[in-house]
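Partial complex: the chains shown occupy the same locations as in the complete assembly.
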Amino acid sequence: MNRLGCCLLVLGGALSASAAVLADGAPTRARGLGIPFEGTPGPNNAITDVPGVEVGQITRVSGEGLLKVGTGPVRTGVTVVLPRGRTSIDPVYGGFFDLNGDGEMTGQAYLLDLGGFVGPIGISNTNAIGQVYAGIQEWTLKKFGAAVPAVVAETWDGRLNDIGGFHIQPADAVAAIDAARPGAVAEGNVGGGTGMVCFGFKGGIGTASRAIMVGSRHYTVGVLVQCNTGDRTTLRIAGAPVGAALSAKWLPCYVAGLSPPDKQPKCEPEGSAGAPPPDQGSIIIVVGTDAPLIPTHLTRLARRAALGLGRLGSYASNQSGDLFVSFSTMTVHSDGDHVTTLSSVDYGSLDPLFKAVVEATEEAVVNALVAARTMTGANGYRFFALPHAEVQSLLKRYGRLEPAAGD
Amino acid sequence: MNRLGCCLLVLGGALSASAAVLADGAPTRARGLGIPFEGTPGPNNAITDVPGVEVGQITRVSGEGLLKVGTGPVRTGVTVVLPRGRTSIDPVYGGFFDLNGDGEMTGQAYLLDLGGFVGPIGISNTNAIGQVYAGIQEWTLKKFGAAVPAVVAETWDGRLNDIGGFHIQPADAVAAIDAARPGAVAEGNVGGGTGMVCFGFKGGIGTASRAIMVGSRHYTVGVLVQCNTGDRTTLRIAGAPVGAALSAKWLPCYVAGLSPPDKQPKCEPEGSAGAPPPDQGSIIIVVGTDAPLIPTHLTRLARRAALGLGRLGSYASNQSGDLFVSFSTMTVHSDGDHVTTLSSVDYGSLDPLFKAVVEATEEAVVNALVAARTMTGANGYRFFALPHAEVQSLLKRYGRLEPAAGD
């Protein structure tokens, strides 16, 4: 039985690049399983491949058994994406897309009307929007002398986490920012993704990147998702209809002894009963690039994340808050006489960027699924990790299994 | 009795600057009546003060008396605004705002998603959208080898014009484009504004501009309106509640002998009866500038036109199509390796532009009202010109009459 630990765990955002295999020996990334994707990833296959971008995460896991609001069990955290790292809150041009509105991402007025934002993007649970907002403001005020209008987004981890206990406080957001680093990014049950569920399996944080060329120039497009969305029955991996074919034994269940007597189905035998639960979640997608782009085009990039979700079989269910933010790390310069000079990839040359967003979104979600591990949360409710071997077997049946990269 | 002529009248877009007084001796522009406005206009106080911008108009007026669909009376026309004149259809960055959607402006997808448009803007009546669209495509295909996705907008002149007769044909749009010129712009009953009604009075085309500085640089903001909107009872001129105070005798009426027997009220004595008709119209507003601006900010400029309308007392009635397009004539350059260099007024320095749009919109609408002349159209229906003397008298009462400029 996979009982998660009892105590607070604070992770930095970075993993050494060699940590592509977990302690249990399972690969943590989709390519490690032999899942094929289009396009060429950057060195870390992560949003941090975009120069300057840093990711920080804190993870709070404690308690087990019956839910006691305010006490636990706690399965949550905070993930932050810093477009210019921890040393600058210079504005970035940005864009936004609302695929489905049952969720919150603050900063929409800045993104849509002014074309940009300032400071870290914070992602956590639904009942931490306020606290993370406050934390980002505190950090930027202290460090830069100005409380920024923060971009903060959420998905709902109330299935596994004592979400009514408000366990995330402003200091957690500050800790996540302080932990931000370039380099490899921890995925799965980490940061804001700690208690999340993705296409009926344990989900959470995932990331991917694409190294592209436009003309003679090299750019990177990076995507980070907090995946808590998706209907298992429609899940496609590499286009194959994996979700509908996976065994019923991976359906969520309640662990006897940890759960109230009336909660069904129980996990003995594991996940043996019940229909897939409805899609109750949301997905936050962050798209970053070093390609120079005006805000108009950045909003177009954000919109392409929906097409990546489409490849996975999503229909953006009604209760999902599917909110996407994008940014370019380019710098712009005022001439001192009130005119800013900037640049933007030519209107006619955007396709490599669009394609990269779609590809990296598709891969980032699968990375979240592959990295996440089975978790048992409040009331003994358990969501299973995507069963790697069974997925590989299905992909083989569908002619979509490749030799695993680096395994 | 003011019976309009019987025949087709084709006007160029330009008036000599000295023509600020009509043949009947009445001033044609608001400042000529002593109406005060904020800000400093450009030399022609017209959208053509933006360097390179040209305006062309054709006016079709024929017939009188009973409406015979397909025959007349005809009171309509076409107005075109060419951001780069007749010699270039290089794209311009643009923006868009929909204050009220009961109307058509094509090109919205280009404006909102791509951030710009190509070619002339055409404005005519509601049943000429298709014909003007086709005409602009024909002209650009013939002259530049490419049929552009045209920006075409409309207001409804069905009160005075045989709108069901489809009297505007593609060739009329081409003629309007061929007539385009820089310099002063004819206003009132001209071009697309020929048969329009504005705040219950005869309306039509109006324009104004502002010469502004941002830092050490000079820019121009120009506005052109086709005003067919507004509830007379709420009209404010220079802030004074002129609409509610004007005599009932200027209410629209049917000329005996030209109208069906059942149409009431008749015009003898003139406009003596009835309540003000409901607002049934629309307004198209074109905002142009030579200030460099990214599309994001151009959409913000377009939105400010609503505040100009607000000053006039508008509540954007339900049946009004209040659609605004904006553009910058700046040029941008690709470096030949798929990156465009551009410039934009600093984010923090946009207020002079915003203010100029509000001011010029307010003035352009009043200019349309002042320039328009009483018109009798189909079925002998008559809409009166804004009564200059009575307006001056009211403005005096409200402390808002200035010595008339240039009169």
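Letters A and B mark the chains as written, and numbering starts fresh at 1 in each.
Assume a contact is a pair of C-beta atoms (placed from the backbone, for glycine too) under 8 Å apart; a residue touches a chain by one contact, two chains touch by 3 or more.
Since the model is a prediction, treat every value here as computed from it, not as a measurement.
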With 2 chains shown in place, count up the copies in the whole assembly for me.
4
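Just so we're on the same page, only the chains that are shown with their structure count from here on.
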Rotating subunit A so that its CA atoms sit on those of subunit B: what angle is that, to a multiple of 5 degrees?
180
When centres are defined as mean Cα positions, the distance from subunit A to subunit B in whole Å is 50
Tell me, which parts of subunit B touch subunit A in their complex?
91, 113-115, 214-217, 292, 294-297, 300, 334-335, 337-349
